[in-house]
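Removed from the display is one protein chain of the complex; every other protein chain stays in position.
Naming follows writing order (A and B), and every chain is counted from residue 1.
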Amino acid sequence: MMQVIANGIVAGAGYALFALGFGLVHSTGRFFHMAHGGSYVVGAYLTYVLVSKVGLSSLVGGCGGVLGGAVLGAMMEIAVFRPLRRRNASREGMFLAALGLMVCIQNGVSLVFGDQPVVLRTASVEPGMLFLGARITNVQVCIVATCIAAAASAWIGLQKTNLGMRIRAVASSHELATVYGLRPEAILLLVMVCASALGSLAGILSGFDTDLTPSMGFYAQLMGVAASIVGGIGSVRGSLLGGFMVGLVQHLGVWKLPTQWQEAIVFALVAVCLCIRARGFLRTNWGTKD
Amino acid sequence: MSRRGWIGVVVAAAVVILLVTYFWNRSHYVQGEGKELSIGAVFDLTGSLSYMGQWSLEGAKLAEQEVNEAGGIGGRPIRLLIEDAETNPQKAATILRRFISVNKVPLVIGFNGSSEVMASAPIANKERVVLFSTGAASPHITAAGDYVFRNRLSGALEAGKMAEIAFGMLELRTGMILYIKTDYGEGYAQAFRNRFIELGGNVVAVETFQQGQTDFRAQLSKVTQAQGIEFVYLASHVREAAGILRQAREQDVSQRWLASNAIEAPELFEIAGEAAEGVILTVAKYAPNDPYAKEFNRVYRDVYGRDSEMFAAHAYDAVKLLAEKIEEVGYDSDRIRDALYEVRGYRGVSGTTSFDENGDVIKPVATKIAQNGRFVEIPESRIHEYK
Partner (left out) sequence: MDYLLHVLVLFFLYAILTTSLDLLVGHSGLLSIAHAGLYGIGAYAAAIVSTHFDISFLGSVAIAMLAGVLVSFCISLPSRGLKGDYFAVLTFALQMVLFHLLNGWDRLTGGPLGISGIPAPAVFGAELDTLAETTLLFASCAGVVFALSRNVATSPFGRVLHALREDEGLTQSLGKHTYRVTIQVCAMSGAFAALAGALYSHYITYVDPTGFTVVESILILAMVILGGPGTILGPIIGAISLVSLAEALRFIGIPASEAASLRQIVYGLALIAIVFLRPRGLARA
């Protein structure tokens, strides 16, 4: 039982980390960043190349991957999202463009690396540490720790710093922010870079935990969106809550049911949340943060 | 240009493209005096079964080359028309239709995925074209039709053999089945389960996972939950199997693992490392060091730089066998079909091939164990040592 809960928490941490970046972009940029999974998969593969082919250590390779993912995010912002925003694109338009980007990135990875899985494992496969009756590996501890650390830094950054205040201002209203002398476009770029860094971090950790395939980004995207919807998009608290809820539902849900319904349960949950939210749609604040 | 204009351009372009490619294709591949004898080849070069498709392609091309270097058939070279089915049954069926109506081939090989065969078989049977699968395993294919053949062992036989070994030689009585929710997994799991229960064994639980899944911890919790099991039968592709084995070790789930053939690939050790040690699997017998295969493997290694796999050998045999039949009875699908049903004891590189009345083959099944980073065959007489 403890093992099931531990599994759920680890999975949830991964989803939460993804949802964190996703939510950041949503509240400032006002759209569903369906290509967030792109940073996830590119970061992971870049780390793979750096560690396995170039021979760098996991830490350095990981940093390289994070950097790569962040750069990709910046490129997406500058080449696609910013111009679309300038042309007054609608939310659906941005959604579709992001979806298109995701398709391109995933297939690009597939072209370069092929569809078969690659491994980013550096140590031998050993039983994990025993903790309160559950076994968890070092990488898994890392995932949970990173998630908490990222969430904490994000929260502190947004609430306590000047920059954070500016970001929240932009999230609240682009127009007003401009009036007050802030430059929304620069802020949005910064947010995108940070969010993509988080996204690729999630991908890299997942790569160490299991393995890498081109479709890992898409899967993470599905779960990340689920986590955001369930927990509430756009707040740090929401991302954490959503992520852990999805992780736990996924694992506890199949405690008694056949495991093949793992994913279906999550999506059913997402659908239900959306429908419930729809009722209170007009009353909820979608744009502002904590 | 106005909107109307653009619409016109697009439609015209589409029509032109289709017509051009249709006629270009036809002019290149139509049969005639002195021209090539074409054999259609539908492989999964992308998608989840791409590794299989790639090997099959390599084997088939080797055979094509050898046949042509030896003078072809009556002086005419054979030619493989190679297409990618993308591990997608509709695409496979579309390609088959094109081969039939545009290229007018009487024989098509490949079709690694069982659902590809199922989608294409009705067309092959209706149009009287021989569909020769070099890799599909589903038991359903046995009844797929008169024109459908395969030189790969039905999964039912491999899985059934595993059940027999588990019950008879390893003396296991109670177990659990964990399989991948695809046509491959479904076929193997059912076959194992039926045979094991038939023998008197007990299957306590059956769980599944999705293709492409990476986190199997929920499934492993089920393994821990299952009472009194002595083994888990894992019917899966290599990537998922490796993930399961790895995570099982990380969670200290100690069970005996029996597996289906698909896990036999180097990735298993790459991904699962030590966790893969001790897994026993059954697989249609193929070893590059077998007397039949040695020479083939040597050539294969020269050309491709690594050892050959079963699917390459099957594809190679398919091309060679079909070439032989074309030479014997002519380039006609009905006659080739009849000739195939007569095949008994054809010595190919993938072993001895004989077709039964369903177009299935009977081939020996080997038992292997994952040991020290390699798959080692266990002779029948010694399997009981692993109790």
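Everything below uses one rule, namely that a contact is a pair of C-beta atoms (placed from the backbone, for glycine too) under 8 Å apart; a residue touches a chain by one contact, two chains touch by 3 or more.
Keep in mind it's a predicted model, so treat the numbers as computed, not measured.
Tell me which residue among B:Ala60, B:Ile73, B:Ala119 or B:Ala262 touches the hidden chain in the full complex.
B:Ala119
Where the complex has a chain not shown, which of B:Gly47, B:Pro77 or B:Gly330 is the residue touching it?
B:Gly47
Looking at A:Met1, A:Leu130, A:Met165 or A:Ala268, which makes contact with the chain not pictured?
A:Ala268
One chain isn't shown here. Among A:Ser57, A:Asn107 or A:Thr122, which residue touches it?
A:Asn107
Mind listing the chain A residues that contact the chain we can't see here?
Looking at chain A, the ones touching the missing chain are residues 31-32, 80, 83-84, 87-97, 99-104, 106-108, 110-111, 222, 225-226, 229, 260-261, 263-264, 267-268, 270-271, 274-275, 277-279, 281-282.
So which bits of chain B touch the chain we can't see?
Looking at chain B, the ones touching the missing chain are residues 3, 7, 10-11, 14-15, 17-18, 21-22, 24-25, 43, 45-47, 50, 54, 82-84, 86, 88-90, 93-94, 97-98, 100-102, 114-115, 118-119, 122, 138, 140, 181-183, 185-187, 208.
Criterion: only the chains that are shown with their structure count from here on.
Using CA atom averages as chain centres, what separation in Å is found between chain A and chain B?
Here chain A and chain B have centroids separated by 37 Å.
Okay, in this complex, where on chain B does chain A touch?
46-48, 50-51, 181, 207-210, 212, 214-215, 217-219, 221-222, 224, 239, 242-243, 246-247, 249-252, 267, 270-275
With touch defined as at the start, can you tell me which chain A residues reach chain B in the complex?
Going through chain A, the ones touching chain B are 3-4, 7, 10-11, 110, 114-117, 119, 121, 124-128, 130, 135, 137, 206, 209-211, 213, 215-216, 219, 250-251, 254-255, 258-260, 262-263.
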